[in-house]
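Every protein chain of the complex appears in place save one, which is left out.
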Amino acid sequence: MTGPVWVPTIDDTKVREGAYAAVFPMGLGVLLVRVGGDLFAIANKCAHMGCPLEGGKLEGHVLTCPCHDWRFDVRTGALLDAPELAVATFPLKVEDGKIHVRVGEE
Amino acid sequence: MIDEVFVYALSTCPWCRKTKQWFDDSRIEYEAVDVDKLSGDEQDAAADKAYELSGGRRFPVVVINGEVVVGYNPDKFLQHLRSWGGGGG
Partner (left out) sequence: MSNEPRKESLRYLFERVVTPLGYKFTPDAELVDELLEAEVKLEQDLGAPYCPCQGRSGVREEDMKIVCPCIPFHRAHFDAMKRCWCGLFVHLDVTDPDSLPQFPPDED
């Protein structure tokens, strides 16, 4: 019935450079991250034991899970120490000043 | 006692238990310590010793006649046991 859909979230200006904001398109936990002017959307759920990544430290493109320090590249979602393990990433676009995230099964 | 054996172990580690069992079954006397069951300074001292001997944090650390074996490895235990024709060289 439902394919992926674009869901509007927060204003583009709400995500500061070098920071992230948690949003919940269709109830899904997503982090919007801005690094070097670029925006990325990744699942707010660690690939290790499922902790929210929100609260973790962002350094460059690397987000560190607050629970046990697993480090993820926000561009790809990949775990730095074993890229086979990754958190989900989502396509996004900015329209009318709002960040839209595409969620749902392909 | 012709063989001197000391086992650094963790109480949570099945291979530490199996190591002690192996020495029991082989009727070889040994001393052992569960590092995680010690407290305070004693624990730190035993842990540091085990880390220094093994060059890591893996248990068990088995010292047989001065030779260090890291892990449950009966072939290597035998190599260093004088009562089994091992040790020295």
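For reference, chains read A and B in written order, and residue numbers begin at 1 within each chain.
As a working rule, a residue touches a chain if its C-beta (ideal position, glycine included) is under 8 Å from a C-beta of that chain, and two chains touch if they have at least 3 such contacts.
Quantities reported herein were computed from a predicted structural model and do not represent experimental measurements.
By the touch rule set out above, chain A reaches the unshown chain at residues 47-50, 67-70, 79, 81-82, 84-85. Residues of chain B that touch the chain left out of the display are 10, 12-16, 35-36, 47, 50-51, 54-59, 70-73, 75.
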